[in-house]
Every structure is written in C-alpha cells, then in structure tokens.
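Worksheet: one structure, shown below.
With one protein chain held back, the other chains of the complex are shown just where they sit.
Chain IDs A, B and C follow the sequence of writing; residue 1 opens each chain.
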Amino acid sequence: MIVHATNSTPDLHVQIGTLKLDNPVMTASGTFGYGAEFAGLLDLSRLGAIIVKGISLKPRAGNPPPRIVETACGMLNAIGLENVGLERFLVEKMPYLRQCGTRVIVNILGDTVAEYAQLAGRLAGVAGVDALEVNISCPNVDKGGVAFGAVPEMAAAVVRAVKEHAGQPVIVKLSPNVTDVALMARAVEDAGADAVSLINTLIGMAIDIHARRPKLANRTGGLSGPAVKPVALRMVWQVAQAVRIPVIGIGGIATAEDALEFVLAGASAVQVGTANFYNPRAAEEIIDGISAYLGQYQEPSLAAIVGTLRHD
Amino acid sequence: MIVHATNSTPDLHVQIGTLKLDNPVMTASGTFGYGAEFAGLLDLSRLGAIIVKGISLKPRAGNPPPRIVETACGMLNAIGLENVGLERFLVEKMPYLRQCGTRVIVNILGDTVAEYAQLAGRLAGVAGVDALEVNISCPNVDKGGVAFGAVPEMAAAVVRAVKEHAGQPVIVKLSPNVTDVALMARAVEDAGADAVSLINTLIGMAIDIHARRPKLANRTGGLSGPAVKPVALRMVWQVAQAVRIPVIGIGGIATAEDALEFVLAGASAVQVGTANFYNPRAAEEIIDGISAYLGQYQEPSLAAIVGTLRHD
Amino acid sequence: MPEFQKNYTVRRVEHFEANIVRLSLDASDIAAVARPGQFVMVACGTGQDPLLRRPFSIHSRYPDGGIQLLLRVVGRGTAMLAETAVGQQISLVGPLGKGFGIPPDGEVCLVGGGIGCAPLFFLAQWLVEQGVFPLVLLGAGSAGEHAALVPGLRDLGCAVHVSTDDGSLGHHGFVTDLLPALSGKVQKVYACGPVPMMAAVARFCGDRIACEVSLETHMACGLGACLGCAIPIPGRTDAYRHVCKHGPVFQATEVVWP
Partner (left out) sequence: MPEFQKNYTVRRVEHFEANIVRLSLDASDIAAVARPGQFVMVACGTGQDPLLRRPFSIHSRYPDGGIQLLLRVVGRGTAMLAETAVGQQISLVGPLGKGFGIPPDGEVCLVGGGIGCAPLFFLAQWLVEQGVFPLVLLGAGSAGEHAALVPGLRDLGCAVHVSTDDGSLGHHGFVTDLLPALSGKVQKVYACGPVPMMAAVARFCGDRIACEVSLETHMACGLGACLGCAIPIPGRTDAYRHVCKHGPVFQATEVVWP
C-alpha cells in the first residue's frame, strides 16, 4: 500500500548517457504504437519517454494472423515486427511524436549488422529522436537465423556498428532466452552501449487441442505480462550487479509496486508494456505511485533508491 | 470443452524404457510430498506415477524461511531441496509408497557426479522404485557451483554415471534456464538417458518494496505454475523434435486441456506440479479429461495422438 | 473523438436463452459520443486472470443515458461477466473503432446472425432517428435467441424477418435464404454475424448493393497499438489492416472472404 505524502515532490529524473528523462517510466516498444493511439486516454507529455514500435529499414507486413493469444496472466504475440519502415516512420509518425512533449526513443531492428548501422546512421540527425533502443532479438539472416541476442560476439558486433553511426545514446534491449543474461549485458557494455534494457519476451507456445494446431500462425510467440515479472526482475538484478551502465527494467510491470521492485533491484528506469493494453492509464498511475512512495519514505529522489535492495 | 464419450475406454498406457505406466499423468517432484500427504483427497492408485521430492545422499534442512511467494498465476519457491535423505527415505517413506498401487519414481540430486552415481547404485535394487528422475538443476560444487543442467558436457557426465549404476530406467529432468534446451536434451540422450522430463522451474525473484528486501530468504527462487506453461510447452515441442527418447511434459499443467497441449506437442506423458497445491484433485481430473478427449475424437489410445500437432 | 477508461455501474442484468445476457451500464458519457458499430473493451473477473479486456459492440443506447451490451457466454471472460450483479462496477475502455457508415437515400437492410446481431440494435436506433426504417433479417439457432432483439426492433418500427436453424421460429434455415426476396430498392446492407453468413451476404450484394460488415478478431488492446488484430487486404501480401482501428466495420469489398 502506498500512501500519499504531502511534502515537496521528489526528483524523478533519470540520466541515460546524454539523455535526461523527467521520470523513469517509459512505454515499451510494440505496446504503445506510435503514441497517438493512447492520446485520448492519458497525458502523453507526462511520460518519461515513448519507445516506438520497432522500425526496420523497409516496411514489414508482419506475420499472418492469428498473432496473439492470451495465457495465464500473460499473452503471447507473434506480430512479426510489422512496421511502416524507416522512411514512412519519419514522414508519418515523427511529426506527431515531436510535439507530444515527451522524449522519443526509436526501437530499431535489422536482419544484418549492416542494416542496424544504416538505421542508426539515418536516425542520427533526426530532430526529436532522443535515443535509440536496439532490439537484438531478431534472427541474423547472415548467420543462418541465430538470434543476435543469444551470442555475445554477435550482439557486440551490432552494438559497435550502431554506436559508430548513432548520433544519440544507444540502449541495447536484451533477450531473456539465454543461459547467462549478465554475460550478454557485459558484452554489449564493452561494445559501447550507453544502457541496457531487459527483458524482451520469453519464447512460448500455445496449442488449440481441438484443431491440433498452434494457436499462433507463427507457431511460437513472445510471452509478456505479469506472468514473466519474476524472471524479468531476477535478470535485471543480475545485470545491475554485472554492469556499470544504467539498466532499464521491463517485464510485467503493471503497478508502481512492480516498478519499484525493479528500481530497488537496480533499474534506473522502467518500461511498461503489456499493461498498456489492459490499463491504458498504467504508465501515468505508475509515475504517481513512485512519487507517492518516495514521499512516504522521505526519499529526496528516485536516484537515491536505485539498487538499494538489502540482502544481508 | 471436453464432452464425455460413451464408447470403450481408450488405452492410456505409456512406455518409458522398460517402465510401463497405466496412464500418462504423474505428480511432479516436490509438489506431492511422498504421496501420503494427498491420500485423503484423491485416489493415489489412479496416478500414472508418483515422483517423490528430490532425495539426496544425506538429509538436507533446506533454506531458511520465507521459502515461497505467490506471483501472477504462479509461485516462486526456494525450498532448497529439503529432504529426509536417502536412508530415511528408504525406511520411512518407501513402505507406504510400495503399497499405494501406483508406480514410484525417485527424483535424485547431488552436488557431485559421484553423489549421483552413489544414489543410483543404492536405489538400483530397491523394490518398488520403478524409475529414477535425475534433477540436474543443482549447482555442481566441484565446478564452482555452475549448474549441471546448463552445460551439456556436465549434464552428460551425470547421466553416464547414473546409467552405469542404475537398475531402473533413467529420466533426466531438464532446466529451462538455458539458451538451447534441445542441445541439452540431445546431450543427455547421447549419454544414455531413457527419457527426458521438462521443465524444472525458471529462476525468478520478488521484492518487498517496503522492507527493501527479497521476499525469499534465498533471494531468488524457482517460478512454477500456469504462468510458465507457454515457455514449458515451447521447450517440450522443441525437444520432442530433437530427440528420439520419450519426452515428459511439465510446467503449469492444471487441466486436461493443458496436458493435451503437451501431448500434441510431443510429450508421451506429463507431470502435474503446482496445481496439486491449489487443486489436490488435479491429477485425477486430468486423467479423466484425457480419456474423455480421446473418446470424443474416437482415438484408440493416447499414443495415437502424441506429437500429432499440425503445423502446415 | 473522446475515449473513456472508467468504471461503470451495472444497472440491470437480463438473462435470455442460449446463454445470452444483456447488461445495462450507466455509461452516459460513452452513450453521448458513440456511433453504432463501435465497441468497448471490457475487463472481466476479479484478478489479473483473465488478463486482457474483451471487446463487445455497443448494443444500444439506453433510455436513461447509458449503454447496453448483449453478450453470449462462450468462455471464461464472458462467463464472469454473466455473473455480474446489479450495482457492481465494470471497467470499460471506449468507444473504440470505426462505426457503420451513413445510410444512403433509399431502402436499407440489416442482416444479423447469432450474437453478431448485438450491434444492429444500436444501428437501428440511429437509423430510425434519421427517419430511416430498416428492414431487419435475423438468424439464430432457435426461437428463444430472438427474444432479446426482435421485440425491441419492432417497437422501433422496423420490419423484422427471422430464421432459425431448428425451425422453431420464422424461416427454417439460414438467414441468408431470405436475401433473394429483398426488394430491388435496397441500396445498402449492413451485416454482422458469423463469417460464412457475412460472406454469403457480401456475395449476394456483389457490386450492385453497398454492403458493410462488422468483423471480429482476437484483440489485446483495441486501440491500434498491439497490431494483434490483423486481417489480410484483398490482393496484397505486403500489409495487413487492423480490425480495431480500420474497423470493426469494413466495406464488404475490403475483406478477403473465405
């Protein structure tokens, strides 16, 4: 239970490389469209940042339907990275995003290291793009489809290429489908990442026992939502101990309590994903709840509690 | 929805190495005690098999409390492998288990390869022990605590040692906390495993934001329950395509529909874990539901539908 | 267009045959801005399971201000909603999506099948307000299922013809069997129901009669954000449309029929 405090509002700002956010609550890529979709239901200008749906060089149609299945306290998605492509994004989506009054982070994805580099280069000079988030969960077509996010050397190669061309801070988004997520985090830190964000979705599956077919046309999909929170929190805690760069916590965050668990575990900021779907106001409620918690415990700032989990 | 059929009861038997089970529904290790705990609430003789709480050479006290936390559609446990030890198990628990009218599978765990071998040797001649299930999720003390279950060579070494001493079929229980579970499955198959079972728990964490401490004294724990089912099902599907030996599905199975998803994905049998806690009758209901499904679709046997998922 | 995320109080719960339930909610703000064919996302149950909201068409604008939903129990979420008691609160997000298009000059026909009939009542209310009295063709499994809609439509002044699968009321067979008897003056058909039914209506209309259909897909957000509700676009493989945003109402010619 978080009770509201009366004293002066605590300082919620977060520094990620050269990027300063007013507060630590961002909306996760692929769960908040390009911002406009939620404008009628919450005040976009209050968000720490909006992270847009993953953008590739060329438009992608995505996977055939069905693309989503509800699971116990979670959902599987196999959207297949449907997006309007970089050029239409810049023309059709950036003008709206630029005037939202919040930071905009562009999530990028490619099939090859060269594509990632090109995306970073093309976005380098774009006004209103405050940071890049590099989604390395996609399969590397050059390397036979092994995910960039599962092999430290491949992830590092992507990050080096992006850093070389990027004009903004680079956040690298880690996959949870690995044996040692801290190893991946160190690899991308060494390659120059300004921050890491985690987790992306866990690979999962659901089957229609009457049709005897996978419920998703793509067979498998990414699991997200409250179901994955314990795994995400554990990984964030592990990574926060392994790296020096800021860690951004993602995975099943639906309330301020959830967000604060990640902060105490070492996350400097958080992203709200699936919760936006069933509670479009979630991100705003989380900002208010974090303020109230800091007030309740008379903490001057969010920064004061990052990673302060006691484990004696 | 499964409707009850009127025609002759389908054949539910399952063959795992030399072990024949009357039906595919077992109770998972650590979730069903030593059987007696549930005797007042369901008919033990109807179970395909009872898998007992993991047994080590010496008794273990387990972790200090708190040991469990509820999570969204799941729970974390850090029991710490509390068990009565091999000798007390044989004297205090086996006599009861022997007369339950069901198969008994003993889950074993050690800190070194030698301990696994000793356990298998000691259990080889014991009447009423129908199979072994080797839990390789424990940290290898000889190798600095890296889990046996995360490195193919280490897992293979355990399996070879167990097979050399075992008198019963050997099931190897795989950890989901790996990048490539199919690789682990093939490693233990090559080392002589008669079957694989999966998944053990996903490593997770929960934090008390007011105490600013982990909710578990052990900090992290194993996530189980419906929340993990999509991940478990995906891994079972991957492993079933990678190995020839029987695959036993575990993870969030609470209903016959859940169990049948695993069977269609390629599991020859299933284990019911966390569901026993909140629905002690779960395993019996699942057996009845599987029968009803086979009747509804006029399938002669369970074997006829194992791995029949269509993915065209 | 304004959208709301709020708890609304259940004013009335009516149970009909065939697991059909009508909920009346004091959502006068939604009622004030909604158009027929739009939907709301409804939270079900007490916890985080089921996690996602369920989409339901707005069934009617309720006399005292507010809206009604007409739903059939088909799974967990709808079963929980059916248990709702008067006075309880339900969380809605809406109104969402694109509604039905304006009627042409000339005769208009509504065709509904099963629980797909739900949005047609609101559509009829709206048409009648504009002085357009549609002919309504409704299909259902058996007589009892028509109880929720037919009296209300007749009270509005609409001519209603029904069919039932079991012959217990009206035409014994498909509602689409009633189409050939339509007057040649019909300028537009609004259809809503099972896909095979809508496909038959679309075929019947061809290029001769304007035809709008309301589609259903699984939805996570209802807002155009998750991209989960994709449907193919006729003649294209490089893109999908999204039912929650581009629909749920589409021109029949915009849909890939099976």
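Everything below uses one rule, namely that contacts are C-beta pairs under 8 Å (C-beta built on N, C-alpha and C of every residue); 3 or more make two chains touch, one makes a residue touch a chain.
Source: prediction; values computed, not measured.
Q: Using the touch definition from the header, name the shown chains in contact with the chain that isn't displayed.
A: Missing chain, whole complex, touching shown chains: A, B, C.
Q: For the chain not shown, which residue from B:Val25, B:Ile51, B:Ile79 or B:Ala193 touches it across the whole complex?
A: Hidden-chain contact among the options goes to B:Ile79.
Q: For a quick check of understanding: of B:Arg46, B:Arg67 or B:Arg212, which residue touches the chain that isn't displayed?
A: Checking the options B:Arg46, B:Arg67 or B:Arg212, the one contacting the hidden chain is B:Arg67.
Q: For chain B, enumerate the residues touching the unshown chain of the complex.
A: 30-33, 37-38, 40-41, 53, 59, 61-62, 64-70, 72-75, 77, 79, 82, 225-226, 254, 274, 276-281
Q: Please give every residue of chain A in contact with the chain that is not shown.
A: Contacting residues on chain A, toward the hidden partner: 72-73, 226.
Q: Hey, which chain C residues sit against the chain that's not shown?
A: For chain C, the residues touching the absent chain are 45-50, 76, 80, 83, 85.
Quick note on the criterion: only the chains that are shown with their structure count from here on.
Q: Where the centre means the average of the CA atoms, what chain is farthest from chain C?
A: B
Q: Between chain A and chain B, what distance separates the C-alpha centroids? Give it in angstrom.
A: Centres of chain A and chain B (C-alpha means) sit 34 Å apart.
Q: At what distance in angstrom does the C-alpha mean of chain C lie from that of chain B?
A: Taking the average C-alpha coordinate of chain B and of chain C, the gap between them is 47 Å.
Q: Centroid of chain A to centroid of chain C, CA atoms only: how many Å?
A: A distance of 36 Å separates the two centres.
Q: Please output the residue numbers of chain A that touch at least 2 other chains, ranges allowed.
A: Touching at least two other chains: 72-74, 225-226.
Q: Multi-chain contacts only, two chains or more: what residues does chain C have there?
A: 48-49
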